[in-house]
Structure formats: C-alpha cells, structure tokens
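This is the structure I want to talk about, given as structure tokens.
One chain of protein is taken out of this complex; the other chains stay put.
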Amino acid sequence: MNFLTIIDYIGTFAFAISGIRLASAKKFDWFGAYVVGFVTAVGGGTIRDVLLGVTPFWMLQPSYLIVTAIALLFVIVFGRYVIHLNNTFFIFDAIGLGLFAIVGIEKSIAHGYPIWVGLIMGTITGAAGGVMRDTLINEEPLIFRKEIYALACVIGGVCYYFCDYMGVASTLTQIIGAISVILVRILAVKYQLGLPHLKGEEINS
Amino acid sequence: MNFLTIIDYIGTFAFAISGIRLASAKKFDWFGAYVVGFVTAVGGGTIRDVLLGVTPFWMLQPSYLIVTAIALLFVIVFGRYVIHLNNTFFIFDAIGLGLFAIVGIEKSIAHGYPIWVGLIMGTITGAAGGVMRDTLINEEPLIFRKEIYALACVIGGVCYYFCDYMGVASTLTQIIGAISVILVRILAVKYQLGLPHLKGEEINS
Partner (left out) sequence: MNFLTIIDYIGTFAFAISGIRLASAKKFDWFGAYVVGFVTAVGGGTIRDVLLGVTPFWMLQPSYLIVTAIALLFVIVFGRYVIHLNNTFFIFDAIGLGLFAIVGIEKSIAHGYPIWVGLIMGTITGAAGGVMRDTLINEEPLIFRKEIYALACVIGGVCYYFCDYMGVASTLTQIIGAISVILVRILAVKYQLGLPHLKGEEINS
C-alpha cells in the first residue's frame, strides 16, 4: 500500500464520515447512513467515470465499500465524540478534496481531454459527491452558498496545469496541485473567504 | 409471454403506481405523474445499466412505457379506490423488489463482476427507483428511515449467491433469491423490523 493509496483512503473516509454525520442528523437508519456516506465518498468519481465512459472506479475493487463501512462503525461507536472532531475532519476533508481533484484531472488527461475538461472533471470528482449527499438528504447543496469549495478544485487544477506546462516533474506537479486545493480551502474557511452572492430577487416564473 | 415477463410487468406496474400516487399527493399533472411513475419503475435498472456501461433496458422495447401508461390510466380511473388497496400494492411492490434485485444480480454476473458488485447492482435495481422518485417529488428518501427495504435486496442477494455456490439449479436459485427478498420485506413490515438509527445530533458544518 503506497502513499497515494493511503491518502485516497483517508479522503474516502473523511467524505464518508461527512455523509454519515449529516444522515445521522436526519435520523437515517444505519443502512441509509451507509448509502449516503458511500455516495458522498464515491459519487463525484462515479459521475466523472460515467461522463468519461469508463467503468466507475469503485466497481473494480471493494476497498471503498470497506472504508465506508469502517467510517459507519466509527460514527456508531464514537458518535458523541465525532462531533468534537470538527477540525480534524475538516483537514481530512480538505485533503480528500485536493487528492480527488488531482485524480479527476489525471484521469481526464489519460483519456485525451483538453485542460478545460480536466478542470471540470477535477471539480466534479472533488465536489459532486457532496452535492449528491445534499440532494439525498433533501437539503440545498451547501457548497453553492458557503466558503470556496468547488472553486478550490478549479484553482488547484490551474496550478496543476501550469506546473505541467512548465515541465515540472509529474509527481511534484501532483503534489503542488493537491496542496493548492488544500491551501485555498483552508484559507477560505480560516478567513471566511467567499465569492460574492447574486442579489436574491423575488421572481415569479 | 412467459412467467418471468409477467412478474416483471407486475413489478413495473406496482413501482409505477407507487410513483404516480406520490406525485398525485403533490398535485402533479398527468404528464408529471407519468414521468415520476416511469422513473420509479425503471430508474434503478437505468442507473445499473449506466454503471455497467450497457444500453438501458427500457430503450430496447417499449413495454415499460406502456405498462406505466396503464398504471397512470388505472390511477386516473380508480383513484379513489386505489387508496384502499394499500395491502395489495404492498405485495406487488415486494414482488417487484424481489424480481428486480435478482435481475440486477444476474445482469452483473453476466458482465463478469464479482459478488459484491452483484449485491450492489441488485440493491440499486430494486431500490434506486424509489430514491429517484423521492428526489423528484422533493422528499427525503423514505427507504433510508423506514423498515428494511434496500437491505432486503442485499439479504436476498446473499441467499442467491449461496445457492449458486452450493450448485443449486439456476432457476431454483433465482426463485429462492427473489422469495428471500420478498419474505424479508414482508416480515420487516409486519413486525416493523428496522435497523437502528444513528443518534441525530445538531451539527454545524
């Protein structure tokens, strides 16, 4: 098990936990919480793979199912403590976001797509699972209103392509890309940076 | 028209009725009710086929459209009586669940996937249409909070694979698998069996 795989599992675990916790707030049962956790963790990559026309990554090996099961067990056992670990999970979640975004970009490149498709695929891989989670639990997707989240994937993706263009070695390019996503995300939350909001108006259509 | 086809149509009819009735409670028009009914009936199998990378089954022959049209006509004509047929529809729905789960497993096996993918595909085929229905009518998916529903597909799937492993003839394996789903579902509702719920907590993320 190499370094990237461990990071991948940590990201999956953090994403699954975020789904399971929100499902728990909605009083879902264990199975429902598991499904929401799994969808949060693999939903973005699944949409990416369907759009790219390849078999969804989690159908090729059962580790994502297992990691989600561990996440569920974790919430069941440590439920009352999990709530105090907000900061820890936030860091895990940011790491997952960064890794997932880079994985999405590289898969897009491997299939011969141009930069702008790669940026979209990176963003979908990182952020779409959270949107699917919010749809399943019948809430408005948070990422459309709060601090910079999906945009961090775009910014990190631009860094990735810039390094790539400058001829930086591929491993370093990956690391710089992922760290850019993570940094943007952490700074956005720390300083409550957000994009402007459109002025809401009453519309009758 | 053989036995399996008839069962398939009964399951489709029951699933479509469940979608149309909920759409009716939301005052959808006929077309909207038809769409919700159709999505409820074929949505699970469609997600399965997209994940497996094959053409969705309902695009190969129009019978699912027709069965849904009959279901809509049925609700329009017998609307006030349909509500008193809860038990009848419950049985049909359970039968559909059992059949759809086994169809999903077999399609997954036919494409060379291992057991755990088959269990997921069976569950998606049986239960995802209902989740799509609840998303369309903007409700929290019921199956994540009420009696055992999706889990019945998993349990029936385990029975299926166990029979398969023991060398039971394929037709009998199918029947045992489907009946396991149906039995688990009926017993769960009769005795109000459910999974534990996660303890809901106020979370601020």
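Of note:
A and B are the chain letters, set down in written order, and residue numbers restart from 1 in every chain.
Criterion: a residue touches a chain if its C-beta (ideal position, glycine included) is under 8 Å from a C-beta of that chain, and two chains touch if they have at least 3 such contacts.
Source: prediction; values computed, not measured.
Among the residues A:78, A:144 or A:165, only A:144 touches the chain that is left out of the figure.
Considering the whole complex, the residue from B:4, B:137, B:158 or B:175 that touches the absent chain is B:137. Remark: the omitted chain is touched by one listed residue; of B:75, B:99 or B:184 this is B:75.
Contact between subunit A and the unshown chain involves residues 50-51, 53, 113-114, 116-117, 120, 131, 135, 138-141, 143-145, 148, 150-151, 194-205. Contacts to the hidden chain, counted on subunit B, fall at residues 18, 20-33, 35-36, 46, 50, 53, 55-56, 59, 62, 65, 75-76, 79-80, 83, 86, 89-90, 135-138.
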